[in-house]
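The complex is shown incomplete by one protein chain, all other protein chains being positioned as in the whole.
Read from first to last, the chains carry the letters A, B and C; within each, the first residue is number 1.
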Amino acid sequence: MFGLNKKDSILMIAVAALALLAPFILNIFPNDSALAFFNAGYPDLMQRFVIFGIFAIGFNLLFGLTGYLSFGHAAFLGVGSYAAVWMFKLLNYNVVPAIVLSIVVAAAFSLVIGYISLRRSGIYFSILTLAFAQMMFVTAYSDLLGRWLGITLTNGETGLQVYNDDPQILLGNGPNVPHLFGLEMRAKEVWDIGPWEFTLPVGYYLCAVLMLASFYLAIRIFRSPFGLMLRAIKSNQTRLNYTGLNSKPYTLAVFVISGMYAGLAGGLLACMDPLAGAERMQWTASGEVVIMTILGGAGTLIGPILGSGAIKYLENVFSKLNEGLLHDWFGFMPDGLEGALVWVVSKFTGEGWHLTLGGLFMLVIIFLPGGLVEGGNKIRSWIQNRTGRGSPPADTASTPAE
Amino acid sequence: MSILEVQNVNKSFGGLKALQNVNLKVEEGTIHAIIGPNGAGKSTLLNCLVGKLTPDTGSVTFDGVSLLGKKPYEINQTGVSRVFQTPEIFGDLTVYENVLIPCFGKRDGSFEMNALMSVNSQKDIRAKAEQMLEDVNMADKREMRASSLSRGDKRRLEMAMCLAQDPKLLLLDEPTAGMARADTNNTIALLAEIQERRHITMAVIEHDMHVVFSLAQRISVLAQGTVIVEDLPENIKGHPKVKEAYLGGAH
Amino acid sequence: MDAIILQLLNGLDKGSAYALIALGLTLIFGTLGVVNFAHGALFMIGAFCAVTLQRILSFSYVVEDPTQKDFLGRPLKVQTPYIESWFGPDFGSAIIDWSVPLAILFSIPIMIAIGFIMERGLIKHFYKRPHADQILVTFGLAIVLQEIVRTYYGANPIQTPAPQAFVGSFDFGSLLGFDPNVVIYPYWRMVYFGFSALIIGAVFAFLRFTTFGMVVRAGMADRETVGLLGLNIDKRFTLMFGLAAAVAGLAGVMYAPINAPNYHMGMDFLVLSFVVVVVGGMGSLPGAVLAGFMLGILESFASMNEVKDYFDGIDQIIIYLVAIVVLLTRPRGLMGRKGVMED
Partner (left out) sequence: MSKFTTTRRGLIKSGVVGGAGLAMPTIFTSSAFGYTNEPTGSTVTLGFNVPQTGPYAEEGLDELRAQELAVEHLNGMGDGGMLNTFSSKALKGNGILGKKVQFVTGDTQTKSDAARASAKSMIEKDGAVMINGGSSSGVAVAVQGLCQEAGVIFMAGLTHSNDTTGKDKKRNGFRHFFNGYMSAAALAPVLKNAYGSDRRAYHLTADYTWGWTQQESIAAATEAMGWETVNNVLTPLASTDFSSYIAPVLNSGADVLVLNHYGGNMVNSLTNAIQFGLRDKIVNGKQFEIVVPLYSELMAAGAGKNVEGVIGSMNWNWQLQDDGTQAFVKSFGEKYGRPPSNSAHTCYVQTLLYADACERAGTFNPCGVVDALEGFEFDGMGNGPVLYRAEDHQCFKDVLVMKGKENPTNEYDTLEIVEVTPRAQVEYAPDHPMFAGGELGACNPGA
């Protein structure tokens, strides 16, 4: 289907189904139940799931295929956001020019930074990308570039936003919020079905469609001769060189592609919420996408999407779990036990969500080096073994050679 | 006609003179062995040929083109392929994918951004890759991960990858090092067959005299950075200078 | 001129913190081949050793004083450290006053123990894993460690002053022929610099002149060969990890009076210390020290007003700019070896 083999087609269809049905799947708990707290089916978080999914898919093309660990990828997401908001400021709130420009600008930045950074490999490459990204972050945070030019370019730590006195030359009578030819991004459709309530936001579906397109493109790249060359780079650069191939054009091409993915993600962030903050370029943001990719499973197709979902869920849901709620939940227990339990759990939730993140992250790296995807595979083969069906695929039965 | 000409090559590392006025001519269509005791400079010479090292002085000409100052991938593009002492293959990829890569790579090394094409869509490339595996008797292992192969299979895979490029000159760095006797004999047979069928010029660096005398049509003996003798195999056996280099050097 | 000398001193001072952290990182990387992102957390734990000792020493009993009122109008609870009632107010408060120098002794066993536990419990299992995995698992550990510290000490900075004897500044200028009080430098910062020089010297001497050190150096050069000699290199490497943790911890203890410790100070230093290590060249101890001082001095000069007038904001980007220039002109940093961390 669409140039995909059977296995990939199934994966593609599964991801598409998940994306389209996410508003239902993520609001699985009825609205009035105590578990409704764990629902994630509201527009902002769903949009973040898919936008960071795009970001991680793109990052995985670079890191998962070639093994080049960029520690400054958030910078491309940041410039994408700034480009999009500038489009809103200059033209109007239509998202199409914003998204196009964000991809173009991110491509330009990644071309220059990639061209320079790819002259080195290993950790030297990582530090070069980190240095560029940090320079861009502080430049945006204190609006240094704007200061040198004498204009407001990034509006410092407040973030770039649209003001009423901006030119907006094409605005006319169009909507005053981001829209796709009149269809407002924040518009949503709410369905009440029995005790459930499902929200279907327009913005989410735009992001989801673009995520599916990105995912499709990623599969094609994985399965192409180009992707093969990239995997060859990760596996053995020496042999590639002695096969007459210069790895640089390949790594640069994929660096730019992955920068464009980041730019698209940044542009979409701005389209869902027209403000571009400098923090999204900080090294911690770059580290976050590394974490997402590896948590999900670097070098696998579905891994980055799972990883970004897991991290964003933790960040947005666990951080809101405050002590009051815990007391409520454990209220049925005897007082002493309740107090103790709340005390323990509260260290890991609410303001302690970083602890959960760090701990979970360590556990995954220690026990599941292949990320959540490996975890899934293990469970699957365990079930197969128990039911006595099937055998592990041939290509995993590898033994160390030397 | 000689396809590879090395003239007066010198290379030193700090105070150590690794190569001194090395001269070498490899005739087209022959198997030329380079032997010598440990530390004679064999590997240094090879590295100078493939562009990993640059000679301090002297010239290296291949097929009428100077190789000096060229990067390894550029030298490969002129038609020189190299087989390593420890096989350099793409361990994370399958055997089939390993041979696909040289098949996709253009002879001139030009970059192709065929990112939306499926790996299996070009019939001629697929056929060529499969043919290469047949040639080295590895068709049955095509879906195995390359890193899980035995040492001998890795060597054959590497050979297939080099042959897929249709090289004019094949450089082999101790192709049978660390192999069991049977594997060694298989490799000798494979090399002989390749030479017979494709008339590829080969330069072999080798320790194992059994291999050298089974294959080589001409032999250069390297000792202490210089070529002390270059002659036919039958003349090398028992040559006093060679004896001295191997035995005298041991004292 | 006086401004330049002052910034040179500042640069040496900052540089000694960078160099100490980078030295520990390089010890770990050079011997164990592990990229330790939790090293900044070790620095932070060192600083909190000083805080902890200060807290322990000023552990108090409470007496209600009816003559004073607290903010709710209740009798004020006056706290008196036990140590003052045991040793008398003067000597007791003197001990509390000297808690930071005392914390040096206090922290060494703690840091070595933490180092051992980390190496045996976690790092050991990551020797054969890719560098990316090492980076990530130690990064996770760093988050966990700093969150634990936050749970106990809160997010606010905690003042940990130097002993009264070190308050005030030394008049450098008068030695160099300047007017009095033109070129002065705080005593404690000079102590920090001297202390760092001592530690750096001690580490180098240890590696150079002891057999233990020689084996470790040989192991840094070629781990496999040394393993073949039948030496138990693993045990020595565990010890090395403890040593590196102690170096980071001591850097933290002595840093506590310079800037009040807070739970995220490790993360603040993390990125910077990696830049230092890489600029110095992965695995090179002299490189790490050299790069630490070089970046410290350059950073100080970049924050001079004369420089900032010419190039607005240069002080924010100088470190990264230098890192890029160094890495592009010297592929393996200032003193790096070939083939280390390049794939």
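Things to note:
Keep this in mind: contacts are C-beta pairs under 8 Å (C-beta built on N, C-alpha and C of every residue); 3 or more make two chains touch, one makes a residue touch a chain.
Computed from a predicted structure; not experimentally measured.
Put simply, the hidden chain is in touch with A, C once you look at the whole complex. Set against the missing chain, the residues C:84, C:119 or C:315 yield one that touches it, C:315. Touch with the hidden chain on the side of subunit C covers residues 2-3, 6-7, 9-11, 13-14, 17, 68, 70-72, 76, 78-79, 150, 154-159, 161, 168-169, 181-182, 184, 186, 188-189, 258-260, 262, 264-265, 268-269, 299-300, 303-305, 308, 313, 315-316.
Listed here are the subunit A residues that touch the chain not shown: 31-32, 34, 36-37, 39, 42-45, 48, 138, 141-142, 155-159, 161, 163-165, 177, 183-184, 186-194, 197, 199, 202, 273, 275, 277-280, 315-316, 319-320, 322, 324-325, 327-329, 331, 339, 350-351, 353-354.
Here is the rule we use: only the chains that are shown with their structure count from here on.
Rounded to whole angstrom units, the spacing between the C-alpha centres of subunit B and subunit C is 52.
Distance from the subunit A centre to the subunit C centre is 34 Å, each centre being the mean of its Cα atoms.
The residues of subunit B lying in touch with subunit A in their complex are 50, 71-74, 76-77, 81-82, 88-94, 97, 100-102, 104-105, 107, 109, 111-119, 143-145, 147-151, 154, 161, 165.
Partner subunit B is touched in their complex by these residues of subunit A: 3, 220-221, 223-229, 231-232, 234-236, 238-246, 249-250, 253, 257, 394-395, 397-402.
If you check the complex, the residues on subunit A that touch subunit C are 67, 69, 116, 119-124, 127-128, 130-132, 134-135, 138-139, 142, 144, 147-148, 237, 283, 287, 290-291, 294, 298, 347, 352, 354-355, 357-359, 361-362, 365-366, 369.
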